[in-house]
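What follows is a structure written as structure tokens; I'll ask about it next.
Here the complex is missing one protein chain, while the rest keep their positions.
The chains carry the letters A, B and C, assigned in the order they are written, with residues numbered from 1 in each.
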């Protein structure tokens, strides 16, 4: 066979479809892109820092993870293969635990996507499974003592977090609970974050632990199969991600933001995180684009643009009745919604206070926001 | 011209399209049908008892109102033309105020639709506009004194209600407020209901008045133009309607239910009404179809079928955490949704308590429901 | 009642919804706009010149016809009420046959829509029904002798056309057939056009008559009910229209174009008209946006943008095989489609010849077009 043929074959699955020698071009209007606006102070980067390929127990080659991320418009991913759990080892006996990352990193070069070296330290409880991101060499984390693995990860400059602390395979009641080992890791600053959101689950108890122990709130897909299937993208679903509020779009700035705890997890239609971070994202999303009284009446139509993927559910906390709504108000994602506010007399300015029911800042507490309105 | 020709022409606009001499048949899959299930005790009839045609200030002939209703699968409508306000009188000088009803009633004969004789008594405030349904002769309501018009309507056996008490054309602040005249009409049992929902508005104050004065809660479209346009049906919208909990599908049973106050107004994604009625509709909508623990864990997956058009928004009031949700839960309309409940140990039965955020039983209070679960 | 109240009521149904005192604003993204590009020589105006309101046997007030046209982005309409057939006369005894037009013309003032004065001369066969557009006074067409009505219409400067010559109520076999009276009207230049398309029908025989007798090809909705329902707009349907190739966007230029026969009827997914007109529209619609060989191969990917609502169905008449298609090719409306052409060796330019199966230039003949390609 000619060399030429091999070369083409080799490139074949990785070529952009427009370069492939067949049929109708497919333009991927990026309707599945995950979008949240930058905040006043930070860039809002979208990251999924927990996923698997055939190099541990996932079902895809790393190229699929790269293309999923590109299609979802993510800023960063990490292929966090299980270090100790290698069910495909018979078929993929590769000894280098960096291998999946190295393949993905090269494939991502033409794309505007950061691939961060990571690994999943896979242990029974405690400490359960943990991810280490921004490491230098995954192989060196293959150490018997889990605490030693954390020490090594930190030596390499890692950001680490506790995975699915609510996983019923490791804790039958699903209640995320700190052990002494965790407390020690936290105290020694070896453990920095915790998954409040993993795949199709969200953990109120993990959120409590994050807040009480100053751990970074994480949301990840932990995808093993296909993102398209697991999250019903064709019906408008999305994978869980972590919004990272960073000063720049660089790995360094991302790591600094993660260490500093500047994150919001985005799960189904729920945002969850520390109040200042959730507030920054929600307030950046909302903008009053018009406000005008109907004729001589004292009812003012207020139009709010929501520049985000979240369909914010608002509870009206203002003293004003609305003429347009009773019960929760839904602000259409990436669109505008109007509410008609009864101010009893025409006002030069007013403020509307809402509880954002799907923006959780504590396990039992949703964010409150105030919009300042100046009717024309 | 031949008689034959005239006859066909006459029937032309009213023929079912399948009988018309042209092109591709159009089957109207009833995807826009408004659906709520019957309750334990009653049939849930869907009614829109406030609308207009060219015979007052509407923009369509009565046949369109009939077909809109058939397409929406309504059980009952009433063409409530303004008695005193006849902006098309130059073109339609017909002196008989029953005319629109009579045309519609005949056109509705082939359909399973009740057309109820009604009229809108159209006055400045007080008492503002009011509808009288189940009347015998609309002409006799054309009386100078508005109270006398109510007396006549009641003599004819009418169910009457106050229209859009929040209308800013009649009250600049939009705050529904009882006047002495209204109090007197209520006291004398001449006024029986009040629109809490009219067209694109909902009135918290009208709801308060309904509850405090034992007035029937009404929701109507007050449609003048086209239902398809006003409520963006192609985007999944629906007209506001009144769900009437009746013993039979007859005008008599409907009237009895309306007089007895057994109604729920359905507006956008909000149900509003007296608690017992809202509860009956919501509880009839929900059914636990399966509940099973995941293996040996104490997390039980509970699947709830929602047999209604409302996307119920639930707040979890149980002591149990959910592994699947934080913040409001949405129960898909006409479909099933699962929640994963953490019961700490496996239980033979449990109860889940929810607040249904979009089912309002008082101006500031949403319905609470409890689901009984027996895991397999 | 205060005057103010009446005034508001009067305006109520005609107000833009954003000015109405209620709920959520509805922006009508113009997804239902009918769009064909201008041709090299002419503006492509979109007209529906046959429709009815309650002023003859239609089911809507003229305001609905205006708003339907605005939503469909039409350039021109005409309310062509039956002069002699007035089934609503009992209710609407208005003696002035210009009344519907006058109402619509005033309502259209704020919109970019031409409302042309017209009427339907409604007779048994011969001559059947005919429309006269651009008349001065519809009342004067109410003459016993149908030929005299044509003479009067022409005296007023009308463009006239024969309606639904295939109508089975007037001709049981549906075969459009000229009578002596029609021949005489054509010879005397009193009759100028013929509906090849009416509502849900298209007539091959009428098309033959148009071509043989130099009559203008017309396509109209003849809508009596609602455009949204009759043409299933929510499923992507559209009303039939006439594309008029005019020098300016004025009634005068439209009339000149109609008299000159510069029209194409647009029916379901079919364009039908005289070859030069159909060619002008189709060629204006199509643009080769890129053409590049795959590497060293002799297969060239040609991308064609289709700037029109028609999904053109192409049969490949070139000597070249396609690697992307066998059988008809569909060019996506308002979008781009690629075909891969096998040219056997790399060429500096080539031409592709297609039959456009849904662009009829004779009853049994579809348009042929040639695209010139210069591969990069």
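Brief remarks follow.
Note that in this section contacts are C-beta pairs under 8 Å (C-beta built on N, C-alpha and C of every residue); 3 or more make two chains touch, one makes a residue touch a chain.
Predicted model only: the values in this text are computed from it and were never measured.
When the missing chain is restored to the complex, the residue among A:112, A:232, A:248 or A:364 that touches it is A:232.
Although one chain is not displayed, chain A still touches it through residues 1-2, 4-6, 8-10, 12-13, 17, 20-24, 26, 54-55, 57-61, 63-64, 67, 71, 84-85, 87-88, 90-94, 99, 122-124, 167-170, 174, 198-201, 224-226, 228-230, 232-234, 268. As for the chain not pictured, it touches chain C at residues 166, 168, 172-175, 200-205, 207, 267-270, 272, 294-299, 313, 315, 321-328, 330, 340, 342, 344-345, 357-360, 363, 366.
FYI, only the chains that are shown with their structure count from here on.
Put simply, the C-alpha centre of chain A and that of chain C have 50 angstrom between them. Inter-chain centre distance (chain A to chain B, centres taken as mean C-alpha positions): 41 Å. Across the assembly, chain C contributes residues 20-24 that each touch 2 or more other chains.
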